[in-house]
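Just one protein chain is left out here, and the rest sit where they should.
Just so it is clear, A and B label the chains in written order, and each chain counts residues from 1 on its own.
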Amino acid sequence: MTSLPESTESKLGLVIDLDICVGCHACAVNCKEWNTSGYHAPLTDVDPYGADPSGVWFNRIHTYEVESASGDSQTVYFPRSCLHCEDAPCVTVCPTGASYKRTEDGIVLVDEDWCIGCKLCSWSCPYGAREYDAQEGVMKKCTLCIDKIYNENLPEESRQPACVSTCPANARHFGDLGDPSSEVSQMVKARGGYDLMPEQATKPVNKYLPPRARQTELANISNNAKLEDASPEGGFLGWLDKVLSD
Amino acid sequence: MDGAHQPINKSPIVADKVDTTTCYMCACRCGIKVHLLDGKIRYIEGNPDHPVNKGVLCAKGSAGIMQHYSPARLSKPLRRIGERGSGEFKEIEWGEALDIATSWLASVRATDPKRLAFFTGRDQSQALTGWWAQQFGMPNYSAHGGFCSVNMAAGGIYTFGSAFWEFSEPDWDNTKYFLMFGVAEDHDSNPIKIGLSKLKGRGAKYVSVNPVQTGYSAIADEWVGITPGTDGLFVMSLMHELLRAGKVDVDYLTRYTNAPYLVIENPGGADHGLFVRDDDGQELCWDRVRNQAEPFKDPDLKPAMKGMFELPDGRKARPVFELLAERYLDNQYSPEVVAYQTGIDADTIRRIAAEIADVAFEQEITIDQPWTDWRGEQHDKMIGRPVSMHAMRGISAHSNGFHTCRAIHLLQILIGSIDVPGGLRYKAPYPKGFNSLPKPTGRPGEIQPNNPLPGPHLGFVQGPEDLLLDDDGQPMRIDKAFSWDAPMAAHGMMHSVITNAWKGDPYKIDVLFMYMANMAWNSSMNTAETIKMLTDRDEDTGEYKIPQIIYSDAFYSETVPYADLILPDTTYLERWDCISLLDRPISDAEGAADAIRHPVVEPDRDVRAFQDVLIDLGGRLGLPGLIKEGGRRRYPEGYKDYIANHERQPGLGNLAGFRGKDGSDKGKGEPNPDQLDKYIENGCYWYDEIPHEAVYYRHANQAYLEYATSMGFIKDPSPIIFNLYSEPQQKFKLAAQGHGDHVPPDEHKDRIEQHFDPLPIWYEPFDQAAVDGNEFPLHALTQRPAAMYHSWGSQNAWLRQIHGTNRLYIPASLAERHDIQDEDWVYLSSRSGKIKVRVAVMNGVNSKTVWTWNAIGKRSGAWNLDEDVKESTEGFLLNNLIDDCLPANNHDYRYSNSDPVTGQAAWFDVRVKIEKAPPEEQTASAQSEPRFDPLKQPPTMPDRPGVMGYTVKQGGNKK
Partner (left out) sequence: MHPAYSVIFFTTASGAGYGLLALMGVLNAGGYLPVDRWFGLTGFILSLGLITLGLLSSTFHLGHPERSWRALMQWRSSWLSREGVIAVLTYVPAGLFALGWVILEQTTGIWMIMGVFAAIGAAITVYCTSMIYASLKAIPAWTHELVSPIYLVLGLATGGLILDVLLKVYGKPISGLSVLCLMALIVGLVLKLKYWKTIDKTPPATGLASATGLGGIGKVRVLDKPHTSENYLQQEMGYRVARKHAEKLRRIAAVALFIVPIILVSLTLVAPALAIIASVLAFLTAALGVVTERWLFFAEAKHVVMTYYEG
């Protein structure tokens, strides 16, 4: 009974483009907003107006600096949410079966009615994607917006995860990563999308697209390019004479 | 086995009602869809059809629910009973509140209208507030532009009839090279993110010039970590390179700019540096074929671009372009020379110039769209120089920002990239020539008790004769806008009001009336001093130096306790609003747009929309435009009524869409009784696509100019000629040299003479130059965090988890020199203050710069937060280091810490030094300094929940 499905009919997930993520937190807040009245409602906030506010969030944006061998530093924003792993340790570790992976689409979910709040799944997830709601005594997590992506009460264009439809930089994409012809799979292929912590062998469905190589130089302009004088003899005004001699 | 689990309801009902309206979590004005369930807000999402945000929503917008239900909301009018600042208030009824306000205002109006100062902060209803102030008749009105970005507005308008800010946008779809100067978040928050994403997706190169590498700068292809305040040098050096190489668009310059205008060469003369004009006032150029001066508008003109010419009357003159070339070809702008000061090495400057030249001239794009220019010449295609630029407060908030902004525009114009495919594009109703725009009103004769002002308060002066001065040459306005202190202060100087009113310089006032600006905190420089000024009493009379303060806020901000009468406002989801083309537009390059807000939820408190209150007060005061014959109210239904029915001129109103009796007119037309319903039906916005042949070259495109005239954007279809050379600047310079009827008093002469120049100049920002660079070696900046709006986001339960405190980011090299580590406490001091703050070490910052997030620091007790929140125990305001005035000059006079041309507040000029706090202060209980006494709460504030599980689900919450 337990365990992970042998395979899933599709592998729905996200592709996150670190090249254009500006770290604006829009995805994180919109996620919170949708989900606080969604499947895992509410996403409780403790001490919301006090010294130590702390709430349940399914998506959080980190900021890193990456220093290249040449000493250049680059700021990179890094959104982190559930990766809906194929070999999800959070599912196998769960003693109650509350944590499970859906066979139809691969979404990893928690059934709050079964969850005993033992927190083991959060211990087993290397990505920190599980959020314990101490108020409710249950584990919550990204649902891939299961109550939005299939929601027939919403117009077609809204049937996307909240974080995807809201991202102003279009850095988040949603689709079937099990289907090699899907747009997201193509994107992963073209841009060298990768897994987080491959050594943890969780086989994440979500993929990250790396920052593109920065074009500090335009293709045809070398680093020490320098414009030539317009007219070595007459100077700029001499050149102007030529231009205007019509 | 999934089957064992409760089946999931994958299609829960999300809303029983979905209303569209406009977001107001920041100034960007995105369209939103508000999902309501059982009368509560279930979800707010971007409106996919909306021209501004196209369906996306930023972090602030997504946190709207928490703003709307914030426990910091005010709930009833308040009358101060304790000392100012004590926070002791009693609740009063609206009737009493309005009576009090009316009596204060009426007495000022009847005696000396100057003694009212009405200033509005984050105001999106300036089409009402400005007009109301005009009806009142005092000279003292402006919104927040003066402390925000007037340098960009004025620099742009005076140069090309538009501006960065919100009046133009890069051609995101076509640009191949994008240079962005000094932008962290911007008023175009979502559009810029959408645009950058498109641009990067296409592989265009994006260069960010910014001392700090975060946000937009983080995703740039190239980050140019410039030293603050030196962009002018960098840009002029780029111009130097381009000119030297002849990489300028001479054809564009001769057609659309004043480059060929003849400038009188008569050093020392009263006409030196002015344009040569014929008897009709037409600017003349030298026709190199006909060998004589001809009007610029002559269709056959073949203008000379260089040379000294003798005019028939014997005067000598040279084309603008030669003056320009001469100036920027000077060796002082060569990359080698500017490298040290800008912190950008010469090779990089040279390469960027080469890249700009390459993209502009070797990678030009053409669109096969025939068009006709204003001279009647037909063009079979539109040629694009796909280099675009954008700049904001990193340029604006320096006291040399006006000229720097102009320099950037000059650079754009030299390569022919304004309103061409791939360049910077206008947003309707712009462009508008500066000389077609109103001039400011408020001269001595124009202010009469119980009389309206004959024109708008704010405008664009064209020369010293347009200043608002009394007979002694002293400022007419309390903020000294449009005086010799700040002649081109097109947006007023809100940041000077409190200081000046307190000093009684130029005069005292009775009533300070403010709306939506947290002036006792983050929108003032020198916060602690400002608080003192607000509470200071006259030694003789015992009265407060600023006797009566009326303030409208929706929340318990730091400023509320400093007012005597509080008019509590609604939240943005509870009221009507109008995002008008008469104010800052939300159009995009392809179409004109405006929008409304309408109440999607009813207030559950005794609050009223400020605009309704203003209209009500206007009626009570009997202000001309607000009452009809016989004293009946003109807008009995309040703001909503005004939005739909007010006409600025016949046919021209607040909203451009669905005009005319049946709603079929656009731009101009009679008021339509159903206009607001039409807007609501249409998603609360109106968008009118600009005809295809009119979407580029709009400054000179006959089709556009006619369209814009028909829409009422401009008065007549005359072209907007780019002012490489700004004649009004020269007029001020001449005045300072003693020419003309309007000469500045001696004490202002040098400053005007030095800082007005018809071609952009660079000088070291004042507050930087005011101190010894060895003693204060660092620049201190703020940036807006994407997920927080100034001070008002901190009451927001979700946003404050993200930015609940701020640290001072310092460069790693500096940290190493001072042996400072992450999380250490340091003292940061400027010439005027000292603060104690916590640091974070980073690599991506200019080595002479430290910075922090703006307005995160909060005063204890404000915003209905616990007194010990980190926003106040650890958070801090950099404002405490920024003096509102410059040090006294040799006339013992202290100018405002602002740009000398526009009066723009110079937030980013401050220089500081850093020292590590001693070991005994590096404790877990250390707190930021200065510390302010906690504010007391007004009588009724809702309880703060200790645990909050906000949720709206069908049939109530589960379980």
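Heads up, the rule we're going with is that a contact is a pair of C-beta atoms (placed from the backbone, for glycine too) under 8 Å apart; a residue touches a chain by one contact, two chains touch by 3 or more.
Keep in mind that this is a model prediction, so the values were computed, not measured.
**Q** Please provide the labels of all shown chains that the missing chain touches.
**A** When the full complex is considered, the omitted chain touches A, B.
**Q** Taking the entire complex into account, which one of A:Pro5, A:Gly97 or A:Gly235 touches the absent chain?
**A** A:Gly97
**Q** If I consider the whole complex, including the chain that's not displayed, which of A:Val15, A:Ala28, A:Ala41 or A:Ile107 touches that chain?
**A** Going through A:Val15, A:Ala28, A:Ala41 or A:Ile107 one by one, A:Ala28 is the residue touching the chain not shown.
**Q** For the full complex, which residue in B:Ser125, B:Asn174 or B:Gln801 touches the chain that was left out?
**A** B:Gln801
**Q** If you put the missing chain back, which residues of chain A would it touch?
**A** 1-3, 18, 25, 28, 52-57, 60-69, 72, 74-76, 78, 80, 89, 91-98, 114-120, 122-128, 131-134, 136-139, 194-201, 208, 210-211
**Q** If you put the missing chain back, which residues of chain B would it touch?
**A** The missing chain touches chain B at positions 801-805, 840, 842, 870.
The rule is simple: only the chains that are shown with their structure count from here on.
**Q** Using mean CA coordinates as chain centres, what's the chain A-chain B distance in Å?
**A** The answer is 33 Å.
**Q** Spell out the part of chain A that touches chain B in their complex, as residue ranges.
**A** That would be residues 1, 19-26, 28-30, 32-34, 36-39, 41-55, 57, 63, 65, 67, 73-77, 97, 100, 102-103, 109, 111, 113-114, 135-136, 146-147, 150-154, 157-158, 162, 165-171, 211-212, 214-218, 220-231, 235-237, 239-241, 243-244, 246 of chain A.
**Q** Of all residues in chain B, which touch chain A in the complex?
**A** 1-2, 4-6, 8-15, 37, 42-46, 48, 53, 55-63, 65, 71, 177, 189-190, 193-194, 196-198, 200-201, 205, 213-222, 241-247, 250, 288, 302, 304-306, 321-322, 325, 329, 347, 350-351, 353-355, 357-359, 786-787, 795, 797-802, 804, 842-844, 864-866, 868-870, 873, 944-953, 957-958
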